[in-house]
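Note that one protein chain of the assembly has been removed; the remaining protein chains are unaltered in position.
Naming follows writing order (A and B), and every chain is counted from residue 1.
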Amino acid sequence: MTVVTKMKGFAAAAGLAATLMTGGATYALAEEVTLTMAVPDWPPTRIMKKFFDEQYKPKSGNTVKLDVDFIPWPDFYTRVNASLTSGEQKYNFIVSDSQWLGAFVEGGYYRKINDLLDADPEFKKTLMSVHPAPLAAYSTYPYKSENYYGFPQFPDVLVNYGRKDILCHEEEQKNFQAKYGKKLPCTGEELDAMTWDDFKNVGEFFRRKKGEMLAGAPAEDDFYGIAFQAGKGYDFSSMQINGFIWQMGGNVWDETQAPTGQAEGVVNSPEAVAALEKYLSLLEYMPPVAKTGTMDIFKSDELFREGKVAMNIDWIGLGEASLDPKSSKVSDKLVFGQMPGTMGPDGKMIRWSNIGGQPFVLTTWTTPEQTTEAVEFVKWWLSNDIQHQFAAGGGQSAVKEVYEDPKYVTYRPWNRAWAPQLDWQKDVWHVPQFFELLTQQQDQFDLAITGKQDAKTTLDNIAKFQQDLLTNAGLIQ
Amino acid sequence: MTSTTATAPPPALMRLSPDNWKLAILVGLIVSVIAAIALPASASFWIIGAMAAMIGAAFVVNAYRRKYYGGLLVAPAIAVLFVMNIFPLLWSLGLSFYAYQSNQQSIRFVGLANYIKVLTNDIAAPANWAALVNTAMFVVLTVTAQMIVGFLLAMMFAKQFPLRKYLLILVLTPMMLSVVASGVFFTYYYDPTFGILSYVVNAITGGQFILMSSKVGAVAGIVFADAWMWSPFVMLLVLAGLVSVPKYLYEAAAIDRVSKWRQFWTITFPYIRGLLMLALLFRTIEAFKLADLVILLTKGGNDTMTISYHLIRIANEQNKTSEGAAISYLMLFMVIVLTNLYLYIANRRSQGA
Partner (left out) sequence: MAEHNSIWEALGFRKASGVGEAGWGRTLFVAIVSLIYFLPVLFIIFTAFKPQDAALSVPPTLSPTSFFGLIPDKYVFTPTIENFGSVFNRSMTSGGAPESTGFDRYFFNSIVIASSSVLLALVIGTLAAFGFSRYPLKGNDTYLFIILTTRMLPAIVVIIPVILMFRVVGLSGSYTGIILLYTAFNLAFTIWMMKSFFDELSLDVEDAARIDGSSDMKVFFKIALPQVVAGLAATFVFGLILTWNEFLFALLLSGPDTRTVPVAMNQAVSSGGRGTDWTLLAAIETLFLIPVFLVTFFLQNHLLRGVTFGTVKR
């Protein structure tokens, strides 16, 4: 029994010491506050850390440290998920895909920040200066509600990467005009004006075998006109297909309509089936890896950087690598435009697209002292000056004043497509069942992409699965 | 055997003595229960741990005094395994009887419902069965390939010849690669645009070869990569057995003019049988866990989903902890049946021989 008494004595002593320490701290002038942050390891987060270390001066006079755990992208979710669900309570800030919000809010890990916004009008003003589409995507759960959670870290949209040297080549221009009776898009504005049909024409037109003439010289290798994501992993086909579905008048299961919004009849509506068919019909003009179901955002980007395709739809987040001559064979031949759209019946272009990028969020175990410093840090991060610096260093900003500044488009060649695209961004589900919905949908899309199943069957299967799952979860009545 | 040389009678329950393990258990239990009730988890954890150590120590002293050397030698291993492996295993076994998702706070006892769900539910079960069938296929294909290639490689290296050790290390290297690196590079080798395989095949046939676009190709790609990496494991085990055959046995056999074939079965094989069995056992167990190569090469596309990858999705991505635990215990049951079958056959053979 002596062991127990000793342990109790020890516990009491430790408790006393802890009280003394915290009590003592309130009298101290400057505290040291450490904010721990889990981030994926890539330039936008490295820049954030760098700016913080070099420039951040807390107003409170405290010493604030940002302790950043850089986790490689491929394992980021696994690491963060395990840390959160095991109750490790290790991180104060977490960079999170917007779709994870529901799962981790319901689990009690992500902190709702409405009280902080109400308490600090300046903070609220800062957050509300973010464009409403990304703000809803990155911060709200349920999606588009008034409950706020996150702040933009790296906002992202899909854009069209093009090869100027090929697209603007005189010979190709002439032949394209002759074949399709239209001008081959070559400038950024011409890329902006493209529909998916034009995109298909580019794909068909530029399919060249090794040795055939390409832009005035024999092609060194097989060449393809177009590429976009069509991979089975994570969300590497849904993010593209959703854009098609929305543009052509269909919809995914809409959580803002819950509980009356249905999956069956919506997800597999004739418009959605037509949209998926359109998406699938473009695959035949893409590099052969598209047939394996492994052409994800990285593979299509790699094919583009290696000079195997003329156009690629991909996230801005991958753009820096194509500008860098070390990692890109086309670094000096680039032109960027908005993702192609669908011509509406009224002659106006419909450009719905699925938003990318990540917010970062606060966790529920962050102490009041930490929270105070965290709010100051977020205000600083979203301030115009820092956002401008971030954008100039390769980031993106969804803060209105920043991206509307004429300087903004000069930072990077794709920035001209940024502001007009923001209005057209929507997000998929924020519900806790996100991962189940996504996994099943990706599996089904993969069957369609690899030619094992037609568009109708695919969407029927998805609709049925979602209807069952969401009905069981009480999200569909 | 010295294990039977127990001398002193076991001590009475209430006698205070360092080898009185019965008393230790009694005290340990009482203290643990009190600690668990009265103290916060972080403190009671240590106390319960200390009690477990005390009981363990009593067993050790008891074993030492009575010369149970077997128990004494095995004790440290059992202790480490218990804390790091068996305890977490039992924990997840317990979870499989609850409705629990690790990202939610609620937990509820549901008995066998999880097991029934993963076996019969019309949404969950087909995916499990399909993954299981694929896993069985991969187990058979990869293990067979590894055993054959590994055995042949070992026979190749069994004799002493010039430069042997420099050549052997070349064959052993694939096993030393990190699966991430070798898997990612296999995606490159198989890539239809950049890869070597398609380049060679296209140069010969003039067509466009895409290995990973069909199930046969995808399975072949995964099996090849896996067998390439792990055949050296089998080889090294078999080789370790081969070199332990005393040379004089062969010399004697040569004098008696025994045929090579009979030499192999009567002299060589008995020395490698145990190690072959071990290789088969461990490769089978590992093959059931095949996931990383599948994730890197196909993401489960072309009907190559394995039960382990399926499990990662369920238990990790979707946080369905209990359902995942149920699947893995069903899987464990199957592996146990299979390995017992191996061991049974091996033991019967060795008794018959």
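Here, contacts are C-beta pairs under 8 Å (C-beta built on N, C-alpha and C of every residue); 3 or more make two chains touch, one makes a residue touch a chain.
No experiment lies behind these values; they were computed from the predicted model shown.
Engineer: Out of B:80, B:216 or B:345, which is the one that touches the chain we can't see?
Structural biologist: Answering carefully, the residue with contact to the hidden chain is B:80.
Engineer: Consider the whole complex, including the chain that is not shown, and state which of B:38, B:148 or B:167 touches that chain.
Structural biologist: Candidates B:38, B:148 or B:167; residue touching the omitted chain: B:167.
Engineer: Could you please point out the subunit A residues that touch the chain left off the display?
Structural biologist: 41-44, 46-47, 50, 69-70, 72-75, 78-79, 82-83, 85-88, 90, 220-221, 296-299, 301-302, 305-306, 317-321, 324, 326-327, 329, 393-394
Engineer: Across the whole complex, list the residues on subunit B that are touched by the chain not included here.
Structural biologist: 1-3, 41-42, 45-46, 68-74, 76-78, 80-81, 83-89, 91-92, 102, 153, 156-182, 184-186, 188-189, 193-196, 199, 228, 233, 236-237, 239-240, 242-248, 250, 271, 274-275, 277-278, 281-282, 285, 288-289, 291-292, 308, 311-312, 315-316, 321, 324-325, 328, 331-332, 335-336, 339-340, 343
In the analysis below, only the chains that are shown with their structure count from here on.
Engineer: Mind checking the centre-to-centre distance between subunit A and subunit B? Centres are C-alpha means, answer in whole Å.
Structural biologist: 39
Engineer: Given the complex with subunit B, which residues does subunit A contribute to the contact?
Structural biologist: 1, 3-4, 7-8, 11, 77-78, 81-82, 84-86, 103-104, 106-109, 221-222, 231-233, 287-289, 291-294, 303, 306, 308, 432, 435-436, 439, 443, 446, 450, 465, 468-469
Engineer: Please output the residues of subunit B touching subunit A within their complex, sorted ascending.
Structural biologist: 31, 34-35, 39, 43, 46-47, 50, 102-105, 123, 187, 191-194, 198, 208, 210, 212-213, 218, 297-302, 313, 316-319
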